[in-house]
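Here is the structure we will look at.
Moving on to subunit A:
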Amino acid sequence: ADGRPPRVAFFVNGALGDKSFFDSAARGLRQAEADLHLATRTIEGGYDPTRWESGLVDLADSGDFPIIVTGTYTMGPLVQKVAPDYPDVTFILFDGVVDYARCACGNVYSMRFRQNEGGYLAGVLAAGLVRAGTIFGAKDVVGLVGAMPIPVINDFAAGYGAGAQDAAPGIAVLRQFANSFSDPATGKEIAKAQYGQGAGVIFQVAGATGQGVIEAAEEAGRYVIGVDSDQAALYRASSPRRATRILTSVMKNVDAAILRALRLWQQGRLPLGRTESLGLKEGAIGLADNPEAALTVPPTVRAAVAAARQRIIDGTLTVPTAFAGGQP
Partner candidate 1 sequence: MSLDLVSAGTMAAVVAVTTLRAATPIVFASLGGLISELAGCINVALEGVMLVAAFAGVITSAYSALWFPDAPLWLHPWLGCAVGLLAGTALAGLLAVFHLELGADLIVAGIGLNILAQGLTVLLMAHLTGDKGSTASLTSFALPSLRWPGMGGVPVLGVLLNGDGDAGHNVLVYGALAATGWVAWALRHTVFGLRLRAAGENAQAALAAGLPVKRLRYAGLLLSGLLASGGGVFLGMGYLTLFQADMAAGRGYLALAAVFLGGRRPLGTVAAALVFGGATVMAARLGLLAVPAEVVFMIPPLVTIAALVLVKQHQRLAARRRAAAGRTALLSS
Partner candidate 2 sequence: MTPAIAPPLLAIALEDVEKRYPNGTLANSGVSFTVAAGEIHALVGENGAGKSTVMKMLYGLERPTAGILRIHGRPVDFRHPGDAIAAGIGLVAQHLNLVPSLTVAENVVLGHEPRRIGGRLDRAAAAARVRELVEQSGLAVDPAATVAGLPVGVRQRVEILKVLHRGARILLLDEPTAVLTPPETATLFATLRQLANAGRTILLITHKLDEVKALAGGVTVLCRGRVTGSARMADLDQGTLARLMVGRDLPPPPPRRPAGARPIPRVVARDLGYVDGEGTIRLRDVSFDVAPGEILGIAGVEGNGQDVLARLLSGADVPSAGEAKLDGQVFTGLSARAARARGVAVVTEDRLHDGAAPSLSIVDNLMATRYARPPLSRRGLIDRATARRWAEEVIGGFSVRATGPDQPIGALSGGNMQKLILAREIADAPTFLVASQPTRGVDIAAASALHTRLAALRDQGAAILLISADLDELLALSDHIAVLYRGRIVARFAAGAVDARTLGLHMTGLGPPVEGGGHDAVA
């Protein structure tokens, strides 16, 4: 009203720099700043969970931010607790939900992602490529390196396993967790072990840990599928050789989703008080295009991926999920 742009706070329950999830969200906010003329501020809450609640309350209580963006399932209960106290503040919760039945959360909009659909496509691609027999030294094995066995990552994995089995029945799917989002050395060690067991392609769902997986792929001369943002783009300039080893990345377009939500909010059309589920159909999940690796993938495999994508969008294929009660 006073002519200054509305201020948006983005509360990170951790730190930026994960190369995937939070960084992608931060990108979305920067985009919003440019496109929607909002003033945004990103606050890193650090890794101590006892400080998140007070951090969130502090933002809401300050009165400076009419809108607060935050993410992950971990923050769901906190938003649920804080939001009713601050009805004038709008909360956008991504990749997490509040229980609308149990709280007066009319000021909360939450969105969840059907990452299992992306995982499925990754599985089809990986298994198809391995079965095509063009990867030197690979056996009938694909791998997955996860950061931690949390539901979101298990969801990727569930889709990945199903996709691999559907594309290449009987293929072995290795799955292992590094127990950390930020230990690339361990990621590399695990990936080396999986490549050593003949994995042709590894899907890494491990945040910064995954960078070790990508290095291992380069060293082993095998392939890797990135996650959350286009990770080939990250290396395209700095180490092109590495970029060619990244077949694609399963995009979880948190940035686009947040941008969309903020735009809707500006237009007064944000569906507050409910959860939206976003997947392939909504364009929130997808595969990144990596021209360097495109030559590696035979047309038949590409066709299979495209077909699977279409069936999911059409609703003729339901991908298994790791979330209890199924993905909405």
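The candidates came about this way: all candidates are chains of the complex that A comes from, given by their letters.
Simple rule for what comes next: a residue touches a chain if its C-beta (ideal position, glycine included) is under 8 Å from a C-beta of that chain, and two chains touch if they have at least 3 such contacts; residues count from 1.
None of these values were measured; they are calculated from a predicted model.
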item: Selected partner (touches subunit A in the complex), from 1 or 2; value: 1
item: Footprint of candidate 1 on subunit A - complex, ascending; value: 15-19, 23, 174, 176-177, 179-180, 182-186, 188-190, 192-194, 196-197, 208, 211-212, 215, 219-220, 234-235, 237-239
